[in-house]
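Just dropping this structure here.
Of the protein chains in this complex, all but one are displayed in their positions.
What follows is subunit A.
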């Protein structure tokens, strides 16, 4: 008999007040008994709607069945057939709008906790002694991957498994992309990312850090060096600002800068050389996952009052529900239906306040969300000493400005077909560089598709 409980088996978490003082992982994961109990909730539907909701098409009922039977290693191998980074995706995917949204158990009650089970299987595997990775048979072809984020890592892994010699070029000093500089330790421990990257290296993937493609080498030169295809997975790392007065005052950060200082440079740790401002009252402008991450990092740095300022209401917040709940439990305030119009500074050039207007929601706009409209005369000033702009990012122009003939749209996103092929032969692209800022799993899906397409292209050549 399946477990007919309407609710997911609860996952242990660190207490809200305790965890808001540390950078350790918030959610603690299932133990084996919890995982088996939750696995019992899966009905093993014949048409597997959950699989269609997963951007990389993991065989969900099979891996859940394996967990139920206690075959954790088997479950991990099922996951690995479709996903390169299960320990990452089990943690950071917005399952509520992907696999779990399609789960039939979700019609009445809560969906099966697919993400938590994925994480359990991956963590169980990774906690064991490391097994020797089987070296794929080399096929003698070379492919270059630009960018070591989720798209590039997935593409590289799949190509290496297919026998290609793969070199990843990464601009920063560490591979991982947003997994290392963006998503904080308390949501995604960096040890997990490092372990996944080590596995790729054992597979024979060469990762060259400190290589800014476009400056140090062009795509043309990569072909001259003997690479037969190139995958561009450079992401969307260019921060947007609001272009309002006072944005260049000291204490105003882009979320990218704030998070890079904290996550990549470990500015919160004792004895580390990268500084970070120790503010008292911080606001984060924006309502996505990046805004939640920045707010929760600020709290952990010891900022006394942290507020999210968002121009729409709670329902429209684009961040994952779980992250919003976690932020609220940690004492983050939410100033909803509020929009900043200018930043105010003191005579030393530091932020001291932010002038805002209240908003109300009008008719739905092109995106289907109700458009926020400023309420006249509702202006007010918030006292702050730190402001973090988390209103989105755009693709970095470096690659497209140094690659002749590479088409991009008006948003700066590289134009690619459904297989990732760009306007240049042999050049593929995927992830945020093509879609604009999206999710880790979509980037992985794009990396996977492109790997298939590159394989087909080079085998035909």
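We adopt the following convention: contacts are C-beta pairs under 8 Å (C-beta built on N, C-alpha and C of every residue); 3 or more make two chains touch, one makes a residue touch a chain; residues count from 1.
The rule we apply is simple: contacts and distances are computed from a predicted model.
One chain of this complex is left out of the view, and of "Electron transfer flavoprotein subunit beta", "Ferredoxin-NADP(+) reductase subunit alpha", "CoA transferase subunit A" or "Sulfide/dihydroorotate dehydrogenase-like FAD/NAD-binding protein", the protein name its UniProt record gives is "Sulfide/dihydroorotate dehydrogenase-like FAD/NAD-binding protein".
Summary of contacts with the chain left out: across A:35, A:87, A:111 or A:171, the touching residue is A:171.
Contact with the chain not shown here comes from a single listed residue; of A:97, A:135, A:210 or A:378, that residue is A:210.
Considering the full assembly, A:260 is the residue among A:124, A:167 or A:260 that touches the omitted chain. One chain of the complex is left out; on subunit A, the residues touching it are 171-173, 209-212, 215-217, 237-239, 241, 243, 247-248, 250-251, 253-254, 256-257, 260-261, 265-266, 271-275, 277, 348-349, 396-398.
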